[in-house]
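The complex appears here minus one protein chain, its other protein chains still in place.
This part shows chain A:
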Amino acid sequence: MFDYTFQWGQAMARLPRMLDGAVVTMQIAVLSMALGIALAILLTVLRLSGSRPLMAVATTWVEIARNTPALFQIYMAHFGVASFGLYLSPFASILVGITFNNAGYLTENFRGALKAIPDTQSRAGRSLGMSQIQAFRYIVMPQMLRISFLPMTNQMVWAILMTSLGVTVGMNSDLYGVTQDLNALTFRTFELFAIAAVIFYVITKTITLGGRLIASRLFRY
């Protein structure tokens, strides 16, 4: 039964190209994370704004991002948006899709973090003469970002894993896309994807452990 011969050499010879793909994967993940955090802060502000339409926008965003598959969101960014005559490149669609997803989940994380910050703090800021925006910007937000630092590293891992979905909209320069192209070339499916899996594992572990190390260094008190 077990007469399959592994050809690791053939697959290993393609390692440099796969590592190039891994760099693209990291670029997408880092970009989508940076944009996602910025958008999530914006959505958090909208949620706190007290204005009903603005809160509705934020809530709709968060609920759609959290209650539909990431693959659906990427399809939407690629095929759905194209119905309005806006054609996004594969790179742009995957970036938009993952950023949308990240922003939704991060906003929810921030909401949890805000609960841990006593209301008295922003009131103290206000009584020191700060405006509402200043109190949020200088007192609440830094603490919010600190508390949600570890959830953010988790989301970063998710972003890395989600980049593999780019292949469905024609992305072929990220780690999964490169692996699939090489697979079409060599048919060493198992070997190639096993190597890709190892690369993904190393990347995500580095992020998780690196995040913990940074957290223990920065937030000791």
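Here is the rule we go by: contacts are C-beta pairs under 8 Å (C-beta built on N, C-alpha and C of every residue); 3 or more make two chains touch, one makes a residue touch a chain; residues count from 1.
One rule holds for everything that comes next: contacts and distances are computed from a predicted model.
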{"item": "Per UniProt record, name of the chain withheld from view [\"Amino acid ABC transporter\", \"Ferredoxin\", \"Cytochrome B oxidoreductase\" or \"Phosphoribosylformylglycinamidine synthase subunit PurL\"]", "value": "\"Amino acid ABC transporter\""}
{"item": "Absent-chain contact - pick from A:61, A:75 or A:136", "value": "A:75"}
{"item": "Touch with the omitted chain, as defined above, among A:26, A:64 or A:145", "value": "A:64"}
{"item": "Contacts of chain A with the absent chain, listed as residue ranges", "value": "1-4, 63-64, 66-72, 75-76, 79-80, 82-84, 157, 161-165, 167, 176, 179, 189-190, 193-194, 196-197, 200-201, 204-205"}
